[in-house]
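For reference, the structure is listed below as structure tokens.
Only one protein chain is missing; all other protein chains are in place.
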Amino acid sequence: MTAIQGFAAFRRRVLPRESTLTAGIVILSAWLLVALFCPWLAPYDPIAQDPSATLLPPNPAHPFGSDNFGRDILSRVMWGARIDLQICLIGVAFPFLLGTVIGAVSGYVGGVVDTLLMRLIDIVLAFPFLVLMLAIIAILGPGLGSFYIAMAMVGWVSYARLVRSQVLTLKHRDFVLAARSLGYSHGRILFFHLLPNALTSSLVFAMSDCVLVLLSGASVSYLGLGVQPPVAEWGVMVAEGQSFITTAWWITTFPGLAIVVLAMGFSFLADGLGDKWGARP
Amino acid sequence: MTLLQVSNLTIEDRLGTALVDGVTLSVDRGEILGLVGESGSGKTLACRAMMRLLPGDGLAIRGGEIRLNGADVLAYDDKRMMAVRGREIGMIFQNPASHLNPVMTIGKQIAEGRRWHFGASRREARQQAIELLRQVGIPDPARRVDNYPHEFSGGMRQRAMIAVALACEPKLLIADEPTTALDVTVQMQVLHLLRDLRDRLGLAVILITHDLGVVAQTCDRIAVMYAGRLCETGGKRQVLGAPRHPYTRGLIECQPSSDGGVGRMVTIQGQPPLAQRFPAGCRFHPRCGRATTECTSIQPEMRVDPGTDNHAAACHHAVSVTNRGMVHGQ
Amino acid sequence: MANSTYPLLEVENLSVAFPVSGGFGFGRRFVHAVNEVSLCIQAGETLGLVGESGSGKSTLGRAILHLERASSGSVRFEGRAITGGLPSDIAALRAQTAMIFQDLFSSLNPRQTIGEGIAEVLRVHGKAQGAAITARVGELLTLVGLDPEHATRRPQALSGGQCQRAGIARALAIEPRLIVADECVAALDVSIQAQIINLLMDLRERMGLAILFIAHDLAVVRRLCDRVAVMYLGRIVEMGPTHTIFDQPLHPYTSALVAAIPEIDPDRPLPADLLRGEPPSPVSVPAGCPFHPRCLHALPACGHGPAPELRHRADHAFACVLHDRSSDSIHPLTKGALQHE
Partner (left out) sequence: MHRFRFVLWRPIQLLPVLFGISVLVFVMVRSIPGDPARILLGVRSTPQAIARIRAQYGLDEPLWLQYFYFLRNLMNGEMGKSIIYRVDTLKLIDSRIQPTIFLVLGSVLLAVLIALPLATGAARYRGRLADHAIRLISTIGLGLPAFWLAIMVILLFSISLGWFPVSGYGSDWAERLHHLFLPCLTVALALSAVLTRNLRASLLMELQNDYVTAARARGLSENRIFWRHVMPNSLIPTINLLAVNIGWLIGGTVVIESVFAIPGLGQLLVKAIISRDYMVVQGVVLVFALATVAVNLIADLLTVALDPRVKL
């Protein structure tokens, strides 16, 4: 069996038929593998400086070239996958959990709780997303921890709004009325009947939100308020290469491309899942 | 005089299942034809085919002929077809709320047909829109012409949709379950309007419905469809008074009459088949009390009862005039 | 039965009002979806509740099962107060009542199989434990004419009629004494409608069920129900034994509804216009008799004052002033009888 046949068989058996979903899964698993195995895959130490190999253009020894400290860009991009994937996952997990629970309870309970929550959401949404995050980071001080906290404080709003509107529509569907007429407790109705139905669109949104979180994390780091040098993070790398843009384009180009490809992976996954589940956030 | 003649119309989906199979129908000028069937019987699809507007992907007309005033509509190109739609054949739908553009005034939607098909000026079209609203029985049409669909009640919306269709002056109106979403008293008013339009304008109407009661009071002739095939056609009195096909009979009997009756209701056992699982032979045979082995394998043809004027049924065991007494005696 | 001295269900002067924002938020108005309704249902009895859209019949059905907050009046189930009742009273109501719905697919949780949905009822109400649950689920499915193997299907994989049967099986799992059936055959094909009606008849006979049958199809109501209540704009305008309501209606609205029943009789002409216009929105109920703008028999006095009271003649009640003049000899309003006066 040739490799192509093998892949075809693998594709048939393991991967879903939808091409966008497949593309998303392939891109994301590739990055995941790189992130997990970068100590073995990366040809150089990402922060080891080599004064004899500064600002080298892409060549067989350094496929993506090297920067002004002689660090290998390829190795830094691979190690960067660790940090940036972590930014996506942690940056999405907290808002997702927080927002989903708050939105579901608020939509189900209604009344004063719901009104107050909607006002709070209006207020948070009145601030431009990145500006509010920067403001919170300004108070907490630069760093990845501050970024996660700011993300959780700002990001939950979208999930809460989404899940709340889902719960509000589902609440008036007959199966919820049926559940009430059968004497089920509120907890059972909310968590066993409403939430499983509301969750699909929230999950799809979380996947597309990964793109936003990734871009925000990289932007914050680019501005010098997130991940601090010399850690290999893509946004930091772009910032570091900016001063050499006229002479060494490769320092900024490759980490940027890495962001684009990872973001595409999440977008494809979100689109694919959305089509598959018929959920459009 | 025959206005529209459909012969052997067959519509298949992408998998080659015949959702409409060999349907033959005709409508005369000034005639109301009732096309009766349950959901999934292909009645709506057959009518959409007459306008060459099949919904969804992969559906295609695979055979048959549609002749409008003798001309073969299936041979028309898109441009000629556009002149048929609206202008020759108009259509109204079950749910006027969604079939009217929600952000355009009723008047503009009526006027659009006048402007598009007849090149009327803005002012003329508006006047004609008001006149049309009056014709379909909307009170205070000069004011209502500037209302949006959501400002109309259900029955008024249906009237407005009829006015939108009439604006193009069609010869044939296809009415797809026009009263199903309405209350009974309002349903009566809309049916009156359709009858009235037929009388005044000589409009031919195909009334698609699942309700035999509506058909009995409104139509001249009836065609009954089941699982994509025609099972019985004929005059209203023939089909309802002396049904020849067991499905027609079943439909009549399982609808309680207004005097209620007593005890358990007569039913047709089982349920209509899904398109992918249409049975071989007569498609009704799994639910039929009269079915024999012949029915399971051989598809029955539409046959006219020789003793009648065009009362046809597709059943191997169709009741004919000669042995009608037996059926009525139960 | 322990509480046999009480009727199974007693509704007294029940009103349900919904707030509608009047455009500015502070100009709050109320829609009286159900207005001062009184009725009662005996054990094993089937009461038909008919009316056009916006008549409040569905709201009344839900309010009876305490699924809608009543703004005034009371509901009693087996003598226990349900409106403003204790949680234990509500629990008693829930343990003996169930509901079946019009929307075949939306009434079943799309993420549950049919079996899981029924098993959940059995478990929550302690009707069966462990392996007995599966057996009972099969039993219930067979009872409503489904195959026990349908238990593993999701609602999307069933036809409309099968979904309705599954919904009935879930309702029966509770072993109810009262079922509220809200337009439960309206969305079904004619041939399936009759099957479901027959199923309800069978179950009623076998289990002594009382049914509140909410419908707009009068022919079906006539076949199934013992008594009928006619609603218009939130009020009951006529109520009585089925044959009286259909054969000798006293309210012009009832007589119009009866005359409008489509009949499969090719020789019967389309009835002449029976009513003027359409049911008005419940947001703006006309003064006086709410029906007077559409009534062909309306008197000048009908447009003023309070809505006419429901008056009782033996087991027949109606809310119309037309019969005041000759209160001792009432002429039923059959097919325009009043025109002959």
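Note that the chains are named A, B and C in the order they appear, and that numbering of residues resets to 1 at the start of each chain.
Just so it is clear, a residue touches a chain if its C-beta (ideal position, glycine included) is under 8 Å from a C-beta of that chain, and two chains touch if they have at least 3 such contacts.
For clarity, every value in this text was computed on a predicted model and none was experimentally measured.
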Ask   = Looking at B:Met1, B:Val103 or B:Val262, which residue reaches the missing chain?
value = B:Val103
Candidates B:Gly22, B:Gly64, B:Gly90 or B:Pro178 - the one touching the absent chain = B:Gly90
Key: Hidden partner chain, touching residue among A:Ala48, A:Leu89 or A:Ile123   = A:Ile123
Ask   = Where the complex has a chain not shown, which of A:Met78, A:Leu117 or A:Leu225 is the residue touching it?
value = A:Leu225
Ask   = For chain B, which residues lie in contact with the unshown chain of the complex?
value = 51, 53, 55, 82-87, 89-91, 93, 95, 98-104, 112-113, 116-117, 148, 150, 161, 164-165, 168
Chain not shown, touching residues in chain A = 119-120, 122-123, 125-132, 134-139, 211, 214-215, 218-219, 222-225, 235, 238-239, 242, 245-246, 249, 252-253, 255-256, 259-264, 266-268, 271, 280
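The rule is short, and it goes like this: only the chains that are shown with their structure count from here on.
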Interfacial residue positions of chain C with respect to chain B in the complex = 52-53, 159-162, 189-195, 197-198, 201, 216, 218-220, 222-223, 242, 246, 256-258, 260-271, 273-275, 278-279, 281
Remark   = In the complex, chain A touches chain C at residues 173-175, 177-184, 188, 192-193, 196-197
Ask   = In their shared complex, at which residues does chain C touch chain A?
value = 62, 65, 67, 91, 94-95, 97-99, 101-103, 106-111, 120-121, 124-125, 167, 170, 174, 180
